[in-house]
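Everything on this sheet refers to the single structure shown next.
All protein chains but one are shown in place.
Letters A and B mark the chains in the order given here, with residues in each chain numbered from 1 onward.
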Amino acid sequence: MRLDAILRIVTKMLIPFMLIFALYVHFHGDFSPGGGFQAGVVIAAAVVFHALVFGLYPTQKIVPPRLVTLMMPAGVIIYAGVGFLTLYLGENFLDYDVLSHNHHPEKPNYHAQERGVLWVEVGVLTTVAGTMISIFYAFAGRGKGEDKTK
Amino acid sequence: MIFEEFINYYNYFITLFLMSSGLYIVVARGNMVKKLVGLGLFQTSVYLLYLSPGKILGGTPPILAEGYEVYSNPLPHVLILTAIVVGVATLGLGLALVVRIHEAYGTIEEDEIFSKGDDLQEEDNKNSTLPGDAK
Partner (left out) sequence: MSEALINTVLLSLLACITIGIVRTRNLFGVVVLSGIYSLLIASVMMVLDAVDVAMTEASVGAGMSTVLLLGTLYLTKGHEMKAFKPPLLPLFVAIGVGAMLVYGTIDLPPFGAADQPVNQHVGPDYLARSKPETGIPNVVTSVLASYRGFDTLGETTVVFTAGIGILMLLRRRRKKDDTLREGEK
């Protein structure tokens, strides 16, 4: 039995709550403090927490570095994609009013605004989480042992 | 009366204190990690400089709800929110540069790096003058 059993079990119990909290912060960001930036950092913090307790390689099996690297540009593409979608639907860049079926040029459109904000925040979340996790992987993966191999 | 004035400007005074200590660390200290921490101090002082004027005493956070009339200014919050995340990304970039410098020079002290750079340059000069001597 390893001595850090309590730490490991508590980590395993806490990480799902951290992820749920990140999703809450993201989807409830319209009504309470929060949003894509915060949720992205909380997700990254959960992954970093896992890596600090269980080691880098077990974490990289669950969250592969390749996926994390892909998340970085994917978020920007989602964000800009929303902009180009509104452009395609005949409005200005990132003008969300057209993103719903009951669009009327004079009236504000709450559903479309919510939808636009949500997707834009998904883009922000993806980029921020990907960047934070890959920064951590880059620092943690560059061990001191590399110098000896030279 | 003077005390009240002092309290009125206390936010700005602390902001400026943080700003000048950040400046001092960046200029005076040769260690690069310390320099980056000093840069972080400077950065957070700018956050305070933005957020302090937006606060209204007796106001609430800018989340609209019934029963509240006075809200603090939301615009500085938006600007600083994005600045913080960009700040940590650039801090990571600076730390990555520090790690690479440590691998290349074996030290993260500015003075040692400069003296090593001088040595390297002298060696270069020697090498370049050798063919001339042979002639």
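Here, contacts are C-beta pairs under 8 Å (C-beta built on N, C-alpha and C of every residue); 3 or more make two chains touch, one makes a residue touch a chain.
Predicted model, so just to flag it, every value in this text is computed and none were measured.
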The missing chain sits against subunit B at residues 5, 7-14, 16-21, 23-25, 27-31, 33-34, 36-38, 40-41, 44, 47-48, 51-65, 70-78, 80-82, 84-93, 95-100, 102, 107-109, 111-112
For subunit A, enumerate the residues touching the unshown chain of the complex. 25, 29-38, 41-42, 44-45, 48, 52, 69, 72-73, 75-76, 79-80, 83, 93-94, 96, 108, 110, 113-114, 116-117, 120-121, 123-124, 127-128, 130-132, 134-136, 138-142, 144, 146
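Quick note on the criterion: only the chains that are shown with their structure count from here on.
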Centroid distance [mean C-alpha coordinates] between subunit B and subunit A, Å: 26
Mind listing the subunit B positions that touch subunit A in their complex? 61, 63, 81-82, 84-85, 88-89, 92, 95-96, 99, 103
Over in the complex, which subunit A residues touch subunit B? Could you list them? 31-33, 35, 37, 41, 128, 131-132, 135, 138-139, 142, 147
